[in-house]
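The other protein chains are all here in position, but one chain of the complex has been omitted.
The block that comes next holds chain A.
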Amino acid sequence: MEREELRKLQGERLREMVQRVYDKVPFYRNKLQDTGIEPGDIRSIEDLNKLPFTTKQDLRDNYPFGLFTVPQHDIVRLHASSGTTGKSTVVGYTHNDISMWTEVVARSLTMAGVTNSDIVQIAYGYGLFTGGLGVHYGAEKVGASVIPISGGNTKKQLQLMEDFGSTALACTPSYAAFLGEALVEEQIDRKKIRLKAGIFGAEPWTEEMRTQIQNLLGIKAYDIYGLSEIIGPGVSMECHCQNGMHIFEDHFIPEIINPDTCEVLPYGELGELVFTPATKEAMPLVRYRTRDLTRLHAEKCDCGRTLVRMEKCVGRSDDMLIIRGVNVFPSQVESVLLEMSETKPHYLLVVSRENNLDTLEIQVEVEPQFFSDEVKELEGLRKRIHANISSILGISASIRLVEPNTIERSMGKAQRVIDKRKLT
């Protein structure tokens, strides 16, 4: 499709969507009225920058179903990000949304060379997380044989990889590297492994990791991007040129903005990625701020596609961390420590990567007035903190009790995170 034709299509879809959210979602009607915009003001894609932004906080404020444009009986699926009730974000899908999602994932897998002769091992988590089910439907659409093994259980992963002859692997890049090393450790003959392609996403990774994974598993490793608010995996996908991820712009309209001024930046400049998923039925969003920092490139790719490409994300414009594919905000840890009577929010998150798996250590200061001189009491406290934090974050963290006033308190924003993973 030529770019002009695409922009016309985007304009039509945008116009229709703005009218729809204005009619169906009080939040958007109020927001547009506050901005002084009528749906009729949006005539083409050129008018996109007149519209206000949507943030993750808007999703939280409208928890759980406040941004849905369709009645509940039209919703066929719900996914949610991890977090406390107040912090989690819920997304809904109509039957058509699932079809669209299936379609973009199928396109993505096709870009990685997956066909109906392939056996796709899906080691993304299945559940509220969009990774597992998202890739699952797309792989079935392509006609591949799907192994819905979900995450974890490394021995079983390797056994089925060998016995079933998996030819494609979909999971987080860190788990792919972990499986690659396990393959070496278990001394499995590489000739018995038929893998040729990997579809890896849901967390940031570097070119060095790509080389490592490709060597360990003897495959070509493709980067897939997505977030549940927009649809899940399949918002953009790398082609065989491995030179940026093609955004499926017919569904997800991308922009790059300056995160401080919100001004739209031209192609090639680094800024915050914003998406308008114009064709979503259940929960279309107007200019959703992903907080991911990257660049867009519009030059035609060597593969022949004209779809805009996005670079690997180089960071975040907020303090969110992605640990083992799970979104973690320091403020979640803070809320747990504030709720517990024996702790104060003096903490530090230390993220590292050991054997290709992310580790999270949370240091918590012992409060002098609650300090007990019995090991069993302190260990009890440590276990309570561990249980509360793990249940909120959705991942396990090791808790280290430290002496009072040893975690730096700066005048302004305290340093809450040390990330030792060295990602770009």
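In the analysis below, a residue touches a chain if its C-beta (ideal position, glycine included) is under 8 Å from a C-beta of that chain, and two chains touch if they have at least 3 such contacts; residues count from 1.
Here, contacts and distances are computed from a predicted model.
Going by its UniProt record, the hidden chain of the complex is named "Amino acid-binding ACT domain protein" among "Nickel transporter permease NikC", "Ferredoxin", "Amino acid-binding ACT domain protein" or "SUF system NifU family Fe-S cluster assembly protein". Contact with the omitted chain, checked across A:Ala182, A:Val402 or A:Val417, is made by A:Val402. Where chain A meets the chain that is not shown, the touching residues are 366-368, 371, 373-375, 378-379, 400-406.
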